[in-house]
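For this depiction, one protein chain was excluded, whereas all remaining protein chains were kept in their positions.
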Amino acid sequence: MSWTRLFDSGKLFGVSCLAALACAQPALSRDLTVVSYGGVTNETFEKVWLGPFTEETGISAVMDTWSGDLAKVRAMVESGNIVWDVMDATAEPIEIGCEQGLFEKVGDDPLFTEAGLIKGGLTECGIGSMTYATILAYKNGIFPEGPTAVTDIFDTETYPGKRGLRKSPVDALELALIADGVAVDDVYATLSTPEGVDRAFAKLDTIKDDIIWWEASAQPPQLLMSGQVVMSTSYNARAALAISNDNADLTMVWANNVTAIGFFGIPKGTENLEEAKKFIAFTLLPQVNAAFSDYQPYGPTVTAAGAFVKPDVLPNLPAGHIDEDSLVFDGGFWATQGDALIARFSSWVAQ
Amino acid sequence: MRHYHDLPLWVRLPLYAFVALALAMMVLPLAAALPISLNVDPWFVYPFREFSLRWFEALLSPRWTGAIVNSVLIAVATTLLATGLGTLAAIGLANPRFPFRNLVMVLGLAPLIVPVVVLALGLYIFFGQLSLNYTFIGVVIAHTLLASPFVVITVTATLTRFDFTLMRAAASLGAGRVFAFRTVMLPVIAPGVGAGAILAFAASFDEVVMMLFISGPQQQTVPKLMYLGMRENINPTIIAAAVVTIAFTSVLMAATYRLNRGK
Amino acid sequence: MSYGDVSRDITPARSRDLRVSGAIRKKAVGGAAKAALPAAPLLLFLLLFLVVPLLTILHSSVSDEQIAATLPETTAALQSWDGTGVPAAAVYGTLAGELRAADEAGTLRRLGRRVQYELEGGLGILLNASRALPEEALPGDAQAIRELMVGADPAWGKPGVWRILQRYDTPYSSFYLRWALGLPTVLDADGAVSDGPGYDFPTIYLRTVLISLAVTVLTVLIGYPVAYVIATSAGRTGAILLFLILLPFWTSLLVRVMSLIVVLQTNGVVNQLLTGMGLLGDPLSFLYTRPATIFAMTQIQLSFTVLPMLSVMRTIPADQLRGARSLGAGPIRAHATIFLPQAVPGIAAGSLLTFVMCLGFYITPELVGSPSDQMVGSFIAQFTSEDLNWGLAAALSVVLCAGAAILTLPLARRVRRHA
Partner (left out) sequence: MIGAPKEVHVSLSGVLKTYDGQHYVVRDLDLEVYKGEFLTLLGPSGSGKTTTLMMLAGFEHPTDGAILLDGRPVHNIPPEKRNFGVVFQSYALFPHMTVAENVGYSLRVRGTAKDETARRVAGTLEAMRLSDFAQRYPTALSGGQQQRVALARALVFEPDLVLMDEPLGALDKRLREELQLEIRSIAERFGLTVIYVTHDQEEALTMSDRIAVFNNGYIQQIGPAEEIYSRPVNRFVAGFVGDNNGLDATVTSVEGDLAQARLRGGAEVVARTTSHTRAGAPATISIRPELIVPLKEARPGALSGTVSNVVYTGDQLRIYATLPGGDEVVVKRPTSATDVPTEIGAPVHLYWDPTSAWALDGQ
C-alpha cells in the first residue's frame, strides 16, 4: 500500500513545507522579465531581442504575457513586489499608467533621447518599441469584390455578415468617425467633444449586432479562417504572417489604416531598473531594431534602422502605407481622454 | 436492482435513445475537437491540408515544459497540504462531540459554493497586503482552499463506513493514538484519502481563475497557458496540450476507480 | 462454586441526590475541544484564507477613502457649506493647495477617476482645475484662484462637484454598493442625477440569474433520465455510463470549452455536418451567442446535477416500484407517484448546486458568449484587473453572494430537511 507508506513516513507536512519553501524563495537576483502580448510576438522578442541581449551582456532575460491591463502593474508597484521589468504595450496603457505614476519616467534619459527615435517615439514614460497598423483583412471568395477600405467594416449593406473588431474604443471610435464622414485630420478634434463621442458611438451602434469582438491579436486570422467573421480589423503583422506562413486565404486592405507606435514602459521601483534600461537601449540599436521586421512585419522605431530592413518586408510595414487616408494614432489624446471613453465603451459593449 | 426492466419497451427505447444522445453531447465534442491537434495549419477547421505533429512539438518548448513542471509542482504541494488538512478535519468532524459540527462542515465546503471569482478577488486583495501575490506559496494556498473540500467530502464519506471500534480495539491492545491512527485508521480509510488526494490534485491541475488573479510569471501553469492561448495565441498547441491533459487525467481517473474498488 | 457472597440489594431510594458539578461540565467542554483538535489546522487555514478574504471584500465594498485621504481639509471645510450655489472662495483656495499636493504625489489622477465614477466628466474637471493653477506659488487671493478654476472649467461654478466632495469626509460610504445595485449614483455638473450611459447592473444580475436558471432547468431535464438509467443499471453497464458522465467532469473546463468552440464555430463540425447533409444552406453562427453560452454551461454542469440525483435514486428500493405495479399502477404512473417523489431531494440538491455554481461562472461565457452574455463574474474580473475599480468589484461580489444566499438559502434549508 503506497498510501500507507506515504503517510507512514510521517513527513506529510515536512515534505509540503519544504517543497513550498524551496520554490517560494524569491529568486535572489530575479531574471529580467520582459512582458508583451504573447504568442508569435513573444517568440519574436525572444529570437531577435532577448537572445542577442543575453549573448551581448550576459544578463539573462525571460518573457511573460499580459493583455495590457494595468491592475497587475498597479498591484505590483503598490505592494513593491515587482516581477515585471519591461512592459511592451500599445500607447494608451503606458500613457495612462505614466500619469498614475506606475511607470518610471525615463523619457529624458540620454540613453533614449539620443537613440534617434522617430517622431512621437519617445514620451514621458514610453520608449517606442515598434510601429504597427490596424488594417482590415477579409477572406477571399466571399464577396465578388472585396472591401477596399478599413472603414468598409461599417458597410453592412455591401458586405453583409459578421465582422471582427477589437474590443476597445481605441481605433473603433476613430474608424467610426471616418466612416461617418469626418476628415482624417479632424478625427481627434471631433472626438474631443461630447457630440463627437456621441456621433462615434451612434455609428458603432449601427453595426453592433454584426460585430464579433476580438481581444487578442491572434484572434482575427482565426476568426476569419473559422468562418466566424467575413472581415475583421487586424494588426498588420498578424494578417501578413497568416497569409505568408500559415496558408491563410486572406486579403489585407490598407486604405484608412490607423498607424501607431507601441511603447516600452518600466514599472516604477523595479530592482532591475538598470538592466531594463539597458535592454530597451539595446533594442534601439538600428540593426537590432530592424531585426524584428524580419519575423513580423512591424516597423522599426529608430530612423537609422530603416537601412537594415529587408526590402521584401517593406511593403508589409506600416511606414509604406501612411498617406492622406490613413490616421496616425494619437497616444496623447488617449492618455487624457481615454479613461472616460474606455469606461463608456465597456458599459456600452456589455449592454 | 435492475428495475428499469420493469418498464415496457415503448418507454425504454426512447429513454435509451435520449440518454445516449445526452451522453454523446458530453463526449462527442471532445472526440471531434482533439484531432485538430494534428492539423498542419493553425486553423481549427476540417479538412486538413496535411497532418503534422508540429503542435505536439511546440509542447516541448520551454514555455510549455516549464508550465507542465509548474503545474505538477503546484498540484503536488496543493495535494499534500489539502490532503493533510482535509483528512485531519474530516476525522475531527467524524466525532459526534465536535462543537458546532454543522456550521464547521458548511465552512469546510464553502470554497466549493462561493464563486471562485469572488474568492480570487478576496485573496488577491488580501495577498496584496501579505505580498503573497505572484508567489508559489500564494498559488498553493489558493489552490488548497479550492481543493480541501474535495478531501473533506471523500474522507468524511469514507469515515461514515469506518468502524471506530477498531480504534478502541487498537487502544485496548496497547496502541497509542498516533500509532493506532497510522496502523489501523489510515490504512483502512486510505482509498478515501487517496481518492480525495487525486481529486485535490485534479482540482489544482485544472484551476485557472485563481491563477489569472494571483499567479505571476514564475507560476505559469498548463491551464493558464491554455487560457492565454485561447485568447492570445490561438493555435492547435492548446488542443495538443488538451490531448496530453486528457491522457493524464484518464490515468488519474483509472487510479481513483481502482482505489475506490477497494483494497 | 459459591463465593459465599451475600447478594446486595441496591435500590434507587439509596442513591444520593445527584447534582452535576461545574467540574463535570468542564470535562465535557474539554472533550469537545479534544474532538475539534484534528480539525484545527484546516479551520485555522479557512479562517485565514477564506473568512478573512471575504471580510476583506466586504470591507473593500464600503471602504471609500480616496477623496477624504487626498482632500482632507477641503472635505472638512465643505461640511459647513449648505449645498446651494457654490462654497465660499476660501474653500477654492484650500482645494487648490490640496490639488497641487496631489499632483505632486501622483494621486491626482486616481482622485479624478474616483470623482468621475460619481460625476460626469469628473476626471477632466479636476485635471482642468489642476492645469489652470499657475506653475509657481498659488495666488494668496482665494477669489483669484476661484476665477482661475471656473475659467478653466465651468463645472467649478456649479454645485455638482462640490456636493460630491462634501459627502466624503469619512473613509466609508455606501457608494459602491449603491452603484452595484444599480441605484442612480452619477451626477452632472449641476448636481442633478444624470441619465447618461453607464453599466446597467440590474440587467446584468437578471441576465446572470436567467442564464443560471436556464442551465439548471436544462441539466435537470437532461440529467434526470440519465441519472435514472445509471441508477437502475447494474454492473458493467452502470459503471460505463457513470464513467461517461464523469469523463467531462474530469477533463479540464478549458479543454471542454475549447472543444465546443471547435464544434460550434461557423466552419465547425456541426455546421459542416448540417450543410454537408443538405439540412442547412448557409452555416449558422452558433458561437458567441447566448444559446452557445447556455449550451456550454449545461454541458459543464450536467455532471454536477446528475451526481446528487444519482446518489438519492440509488437508495430507492426496486421493490417499491414493483409493489406499486402489483397494486395496479402503470409503469409511468408508478414512476410518477412512487419513484419521482422520493427522488425529489436529489433533484433539489443537484439543481441547487448547479444554480449556485452557475451564478459565479466567468470563464465559459467569456470564451463562448458575446459581450451581452457576460455574467456578474466577468464584471468582477473586469473591474478588478482592467478598470482597477476594486471597490465596485468588491461591491458586485457582495451583492452576488448576498443575492445567491437570499435566493438559495430557504431552498437549501428545505432540501436538508427532506434529505
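Labels for the chains are A, B and C, by order of writing; each one numbers its residues from 1.
Keep in mind that, in the parts below, a residue touches a chain if its C-beta (ideal position, glycine included) is under 8 Å from a C-beta of that chain, and two chains touch if they have at least 3 such contacts.
None of these values were measured; they are calculated from a predicted model.
Remark: the omitted chain is touched by one listed residue; of B:35, B:66 or B:187 this is B:187. What chain B contributes to its contact with the hidden chain is residues 163, 165-166, 168-176, 179-180, 183-184, 187-188, 263.
What we mean here is this: only the chains that are shown with their structure count from here on.
Averaging Cα atoms per chain gives one point for each, and the point farthest from that of chain B is the centre of A.
Closest to the protein's overall CA centre, chain by chain, comes C.
Centroids built from CA atoms put chain B at 35 Å from chain A. Mean C-alpha position of chain A lies 32 Å from that of chain C. Contact with two or more other chains is made by residues 44-45, 84, 124 of chain B. For chain A, the set of residues touching two or more other chains reads 225-227.
Across the interface of their complex, chain B is touched by residues 31-33, 35-43, 45-46, 49-54, 56-57, 60, 222-223, 225-226, 228-229, 232-234, 241, 243-248, 250-263, 265, 267-269, 272, 299, 302-303, 318, 321-322, 325, 331-332, 356-357, 359-360, 362-363, 367, 377, 380-381, 384-385, 390, 393-394, 397, 400-401, 404 of chain C. Put simply, chain A touches chain B in their complex at residues 1, 3-4, 7-8, 10, 12-13, 15-16, 19-20, 23-24, 26-27, 33, 35, 37-40, 42, 62, 64-65, 67, 75-76, 78-81, 83-84, 215-219, 221-222, 225-227, 242, 246-248.
For chain B in complex with chain C, the residues that touch the partner chain are 1-4, 6-8, 11, 15-16, 18-19, 22-23, 25-30, 32-34, 36, 44-46, 84-86, 88-89, 91-93, 95, 97-99, 104, 107-108, 110-111, 113-119, 121-126, 141-142, 144-145, 148, 152, 202, 205-206, 208-209, 212-213, 223, 226-227, 230, 238-239, 242, 245-246, 249-250, 252-253, 257.
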